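Starting off with a structure, shown below.
Only a single protein chain was left out; the remaining protein chains are all shown in position.
All chains are identified by letter, namely A, B and C, in their written order; residue positions are counted from 1 within each chain.
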Amino acid sequence: MEHGEQTIRVAVAGATGYTGAELIRYLSRHPKAQIVAASSESMAGQELEQVFPGRGEKLRGLRLVSLEELLCVAADAVFLCLPHGQSAEVGARLAGEGKKVIDLSADFRLPDPALYRQWYGIDHPCPEWLGAACYGLSEFYRDQIRRAQIVANPGCYPTAALLALVPLVRARLIEANTVVIDAKSGLSGAGKTPKPHLHFAEANENVAPYSPGRMHRHVPEIDWYLTLAAGRKVQVIFVPHLIPMDRGILETIYVHLTSGTKPEDVLHCWRAAYAQEPFVRVLEHGLPATKRVAWTNVCELGLAWSEGGVAVLVSAIDNLGKGASGQAVQNLNILFGLEEGLGLV
Amino acid sequence: MEHGEQTIRVAVAGATGYTGAELIRYLSRHPKAQIVAASSESMAGQELEQVFPGRGEKLRGLRLVSLEELLCVAADAVFLCLPHGQSAEVGARLAGEGKKVIDLSADFRLPDPALYRQWYGIDHPCPEWLGAACYGLSEFYRDQIRRAQIVANPGCYPTAALLALVPLVRARLIEANTVVIDAKSGLSGAGKTPKPHLHFAEANENVAPYSPGRMHRHVPEIDWYLTLAAGRKVQVIFVPHLIPMDRGILETIYVHLTSGTKPEDVLHCWRAAYAQEPFVRVLEHGLPATKRVAWTNVCELGLAWSEGGVAVLVSAIDNLGKGASGQAVQNLNILFGLEEGLGLV
Amino acid sequence: MEHGEQTIRVAVAGATGYTGAELIRYLSRHPKAQIVAASSESMAGQELEQVFPGRGEKLRGLRLVSLEELLCVAADAVFLCLPHGQSAEVGARLAGEGKKVIDLSADFRLPDPALYRQWYGIDHPCPEWLGAACYGLSEFYRDQIRRAQIVANPGCYPTAALLALVPLVRARLIEANTVVIDAKSGLSGAGKTPKPHLHFAEANENVAPYSPGRMHRHVPEIDWYLTLAAGRKVQVIFVPHLIPMDRGILETIYVHLTSGTKPEDVLHCWRAAYAQEPFVRVLEHGLPATKRVAWTNVCELGLAWSEGGVAVLVSAIDNLGKGASGQAVQNLNILFGLEEGLGLV
Partner (left out) sequence: MEHGEQTIRVAVAGATGYTGAELIRYLSRHPKAQIVAASSESMAGQELEQVFPGRGEKLRGLRLVSLEELLCVAADAVFLCLPHGQSAEVGARLAGEGKKVIDLSADFRLPDPALYRQWYGIDHPCPEWLGAACYGLSEFYRDQIRRAQIVANPGCYPTAALLALVPLVRARLIEANTVVIDAKSGLSGAGKTPKPHLHFAEANENVAPYSPGRMHRHVPEIDWYLTLAAGRKVQVIFVPHLIPMDRGILETIYVHLTSGTKPEDVLHCWRAAYAQEPFVRVLEHGLPATKRVAWTNVCELGLAWSEGGVAVLVSAIDNLGKGASGQAVQNLNILFGLEEGLGLV
């Protein structure tokens, strides 16, 4: 396939959930991507322009289709915004047909099927495809992504955590095994299905932790990629909280510096790691806040405080941007040899 | 029954929805009411102190029971926070046993069973009890409430509308048949059952109308009591909107003054009507806002503007306070000859 | 000036208020516009990439400058997000230099300097330029915009109102002089300057009217352009409300149909008026809601209800999109003969 002047034909499976809608938003302004199909079980038949007003000409004439129809459309790449389990099955089929797959579910994030079974309660539907998948944390895996058939787009919480921690762990500036991540997330991160605790009059004017400690499914994902970075087994403590806002994740990360490490080493390390990265910004002054990065593909990092060998790191992303669909489009660009920021401004 | 030094034994059927919980809050501090039972289908068995923290000693030792159990408890008055249809059946049974019933559903608000059938799609379960019921708009029906076996606690939207309009219609200061009510309501008014449009990430950062014109079930209720006040048939235009907040209703009401009426007549009329009313406040300057009346039993009225025979009235309440549970407690006080503000500060 | 392959050099005066920031966002992805300068009194000297993260390469190397510096930069078009009064002075100077001016303030919206004095309390700083200015309601004035030196970008409330009403008034489907507009706006519409009633803990969980009736400065603007459309003097009743959300305006508009007009005529009229317009959408079913159009340049219109000669119209926009900066960019495209949707997806 040649991509010089050609457009890339992309499809979005599960286009009417929050990550799917955000993909449509980004792809609508992507100069090289052509949306050839978008599926939705509940809204099949509706016009894309009706469902997503203001997204411009690219959606003209398109209607939402069923997943089965989407699978039959000729496409170069397919984004999967499907429930875990189903996603792996669909992804394997598409990858088998030679299509590039960018999977926003958790199905290909953990290379170990035993771990998958432990956390998702089912056998991985196609473990034979795990080897063809690459973890899609763009800044650290772009060489592998370029060659992968399936990109496992990272979880929102792991993205914010790993962008802060991976360079520090690799450089051995922090004790990898005493990391505490206190995460605050907007409600779109919890998905579009109505549930009692996501009901407006319950979630509004409320802040509450959930799945604390090591109970959230993003824990093994964070552990796995920090373990790779550290070269030895890492286990983090992770406590997510729901915040009454639509979008945004802020992670306040408490770490111990390794002996001899000075606080400024953290900043130097981050600056070196991200000097050429358009989507990771190291703040010189001020602290990250979710509103600054809302509706963008940016992660902002800040060193909030450090004393006596302890440091407080802060990482902010839009859970639907760098934490999901923004990064997915970034990975599309990597997969097809395009300028990495296309469609992401 | 003697009420001098005695306490009134009250029960709350459906105590864990929003109006039920607000009743528990008010009753917890009511000096004459003793909560003898509270029911919840989904949470039966749980301790009231666990479900409603900080409500004090009155809840000590009480557990949520099933509706059937509640019906067997000796009580002087029972508040019904049940779905329409079911509420009438339960209310009739309780009233038949001589208990006073304060029904927060719509079942006894419309005296005409044909109208009930038209708007609720079912035959009224016990039309024979409609005559024993009284509309519970405290300020205008307290004499009847005192003698009623069943009090039909008004709807939230009608309460805000009628408190603004009834005195003006009675005094023939406004043309009763050209009233436009633009209502804005917080989300607790829509109940506790999760629904797609009430999902936080859908309802937040959104304002939207629903059931516009004459489609909302509160329309016949407003019409009925304005018709009574006017002495001839009245039909309003009513457009409710959902606002991303927990509590509060603000109604902006557009009316035509009758010939010869001056804007100040509106204020005079309101002041005369509510001079002795602790729970209706006519603003001398400034405009009503929902936050001023949130968590209270107060309705604030303001004349926003008038020119050329048109006037803009504004009415604000807490939909769970004067719009539901606050007024229900006010009606309890009326029913039992108590000082009307007991428990409502 | 030739615009075929050339880029348009644009400057933004007042870039760090809400409309300025939104302009930066749109211009960052505009394929033909080059941002050559952006000013901010309070943040002059700061890098644009720091102030506006995630807006891509176009901002690279740019720093916020003072207004005086901005005025000296060679530019083809300048957007003014300045206080009224100052805006006219700056606009006149820039227009005198032959630059195209898109003024987001109110200074050139009212062609009559006496009206300006009445509503803004000062003499218009440069009434001689009023003739060179054109009202920038893109869908109705694009021929004049194309030839104008100064575009008076419409107010947010008037945009939502006029898009709903102008075609109906022109076609004489509604009585132009009995229009009631009940408007609900997010808080960004009130600007970035901290004020007591815009303080989070005051504005949150609150809905309140302000400047009701005919007191708001957008009233003469709505009247003026409806008067033009009607061919006779029109005065509307307009009551704006603040809603606890960042963005969005929803207007519920109560109108009387002219004799013989049927509700479906409203829809036909709208459809005819906007058939070729990418940024005005007439809903076939469902009702407008602000969230659908948030972060877009779209206006959605719906006929909510009609009976007995009265109709309820609903119009929704993003106050920062079609209500300000989106429409400003649309007007830029018109001014320079570009495809009207450039940068607006």
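Just so we're on the same page, contacts are C-beta pairs under 8 Å (C-beta built on N, C-alpha and C of every residue); 3 or more make two chains touch, one makes a residue touch a chain.
Fair warning: this is a prediction, and the values are worked out from it, not measured in the lab.
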Exercise. Based on the whole complex, identify which of A:T16, A:Q149, A:N204 or A:N331 touches the chain you can't see.
Key: A:N204
Exercise. Among C:L187, C:A230 or C:V298, single out the residue that touches the unshown chain.
Key: C:L187
Practice problem: Write down which of B:A37, B:V207, B:V298 or B:A328 is the residue touching the left-out chain. | Solution: B:V298
Quiz item: Which one, B:R109, B:K184 or B:R281, makes contact with the chain that was left out?
Solution: B:R281
Quiz prompt | chain C, residues in touch with the chain not shown (by the definition above) | solution = 18, 186-188, 190, 192, 194-196, 198-205, 244-246
Practice problem: Determine and list the chain B residues touching the chain excluded from the picture. | Solution: 28-29, 31, 53-58, 205, 278-279, 281, 292-293, 295-298, 300, 321, 341, 344-345
Quiz item: What is the set of chain A residues that contact the non-displayed chain in the whole complex?
Solution: 180, 182, 184, 186, 202, 204-210, 212-215, 237, 239, 241, 243-248, 250, 252, 254, 287-291, 294, 304-307, 310, 312, 314
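Here, only the chains that are shown with their structure count from here on.
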Quiz item: What chain is most central when centres are computed from CA atoms?
Solution: C
Quiz prompt | Distance between the centres, which are taken as Cα means, of chain C and chain A, whole angstrom | solution = 35
Self-check item: Distance from the mean Cα position of chain C to that of chain B, given in whole angstrom
Solution: 40
Exercise. Identify all positions of chain C at which a residue touches two or more other chains, and write them in rising order.
Key: 205
